[in-house]
Every structure is written in C-alpha cells, then in structure tokens.
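Read through the structure below, which is laid out as structure tokens, and then see the notes.
All protein chains but one are shown in place.
On to chain A.
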Amino acid sequence: MKTDTKLLMLIVVFGLIALAPLLITQESLLNIVIMTLYAALLGQAWNILGGYGGQVSFGHAAYFGTGAYTVAVLQVQFGINPWIGLAAGGLAAAAVGAFIGLCTFRYGLRGSYFALVTLAFAEVLRILSNSVDFTGAGVGLLIPLERSAANFQFLTKAGFFWVIWAMTLAAFLTVWKIGNSRFGAQLMAVRDNEDAARALGVNAFRVKMGAIMLSGFFSGLAGVFYAQYFLYLDPYIAYGAAISVESLLVPIIGGMGTLFGPLLGAAFLHGLSELSRAVIGDAPGISLVLYGVLLVIMVLFVPRGLAGLASHLRSGKRAVSQAEGGNDRA
C-alpha cells in the first residue's frame, strides 16, 4: 500500500471512529469502543519496539504501570493536576524505557534473552510498587473521585473517548511517520538483520533506544488513561503480566510490524470477548474458554495476523485476476 494511501486510510478510519460518540447513545457500547482504542494504543506502543524493531518484549507492563503510578502518585501524594500527570506519566515511562534499553541493548541482549529481561524488569517494578509506601504498597492507590474535565474525570464517557481517541491517533500517526522516515527504515533494517544493518552504518543501539523510549512513552500514556478511567491502581493491575500479554497479543493477532495491525487486533480481541460473553451468557468461564480456543485458531491459521490475512487475500485476488486476464489474452 502506498504511503499516501495509508495516511488517507488512517484519517478515514479515525474519522469514522470519531463518529462513535455521535452515533452511539449507549454508554456500554461506547465503553467497548473506548476499551478497544485503549487496547489499540497499548498494542501500537508494543508494535513500535516489537513489530517494527523486532525486539520482542514480555514486560510492557513496566511502562504502563509507570505511567499509571506517575499520574496517581502525583495526584494523591502531591496534589498535582492529572493533565500535568499525563505528560509526566508518558515521560516517566519513556525514561524507564531508556533505562531498560541501556541495561539490555548496551550489552547486546537480543531475542529471548531480551524478552526475559523485560519480563524481569516488570516483575521487579511490581514487587517494588508492592513494597514502598508512596505507591500505597499492596493496598494500592485510590484516586479521589472529583468529576470534572479539569480534573481528567469526565461526567460522561464521551470525554474519555476523545482523550483516548486523540492518544491513539497520535500513536498511529507516529507509527505512520516511522514507516516513512529514515529512523523507521533503520529500525526495520535492525529488525531484519542487525549485523547487516550495522555493516551498512546503522547505529543499532541508538535506533533501538529511540524505539524503546517511544514505545514506553505510548504505553505510559495508556497507563495514565487507565488510572484516570478506573481511579484505582494496585501492583497487579499496574505491573501485572496481564498488561504485558495484552500489549503483545493485540499486534500479534492484528499483524506485527503493520500500521493497522494493532487496531485490527484490538477490535478483534474486544469484539470476540464481548461476543463470547453475549453468546455464552453468564455460564462461568465458558466465554473465556471460547475466547481462548478462537485465539489458538487465529494464531495457528493466521500467523501473520489479520493485516497479513487482508494483504494475503488482496494478493490472492490479484493473482486470480492476473490469471484470468492472462486467460482472456490467450
């Protein structure tokens, strides 16, 4: 797909999503859209490092939790407005990304070693947040309910929708820009063959550092959003493995290293989750089983993700039409 076409598609897709608060009157449905965008943001953040950079992380909860705790601690302990906390959360998560990057890329950790170290960092942060007082330790932090837009607590879900919509759009535009930049080309070169990229003069360390910080920044923003949306955090919510898994599952299902993959993955996963709950009803756990089975089927039969499936179908159609064209000519 051409670059301009991708941008146009991005604008059209987000334009259509922007109609949601106008068309959807039910808060529960709007909540599904909000949570889908939130998952797409988490997934796109992971996709920058894992999909475009080839550095598979099992510990993105480290950035998510840092963003979430930053905004919560600033509000609860220091009375700082959460809009300031939004920027601080993103930057703090980027700083954690820089630290993890320094500790890993500096020493040439790659592949499964890098993945395991990121998992370890997330666990260390979880245990730390469970132990120190300023994060509320195991009790967690409860952000006071003071509903006003100035306090990043909206009276309706539409307010939250616009915030997550803007954050997710920013992440997707950034990834689109990466795909068209020298930095992006270098990042993908490092992903495909780091040694070859180095041989061509690419500063792999600097490129990977840039990717991990950007990835951390957007994960941190997702964490800030979560904290303000649910107003309660504890170490399991913030740094638990569930966030890391969701971060990587979304782009893997949707299509790693593709612009629209995380959005497709988020829509599929949330749609599937809602559908399985609606179909199965209140039978305990059955919806999760169905969800798991469908995920296994997806991973087995659509290994390149939904975006890969779409391009596969397109190329298949092209091949068929070319073949038909050939026959006509014959």
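What to note about this one:
Basically, a residue touches a chain if its C-beta (ideal position, glycine included) is under 8 Å from a C-beta of that chain, and two chains touch if they have at least 3 such contacts; residues count from 1.
Assume contacts and distances are computed from a predicted model.
Of the names listed as "Succinate dehydrogenase, cytochrome b556 subunit", "ABC transporter substrate-binding protein", "Heme exporter protein B" or "Quinol oxidase subunit 2", the one that matches the UniProt record for the absent chain is "ABC transporter substrate-binding protein". Among A:11, A:84, A:124 or A:139, only A:139 touches the chain that is left out of the view.
The residue touching the chain not shown here, chosen from A:235, A:254 or A:308, is A:235. Within the whole complex, the absent chain has one touching residue among A:130, A:186 or A:228, and that is A:130. Within the complete assembly, residues 26-28, 31-32, 35, 130-131, 137-140, 142, 144-145, 147, 155, 157, 226, 229-232, 234-237, 242, 277, 282, 284-285, 287-288 of chain A touch the chain that is not shown.
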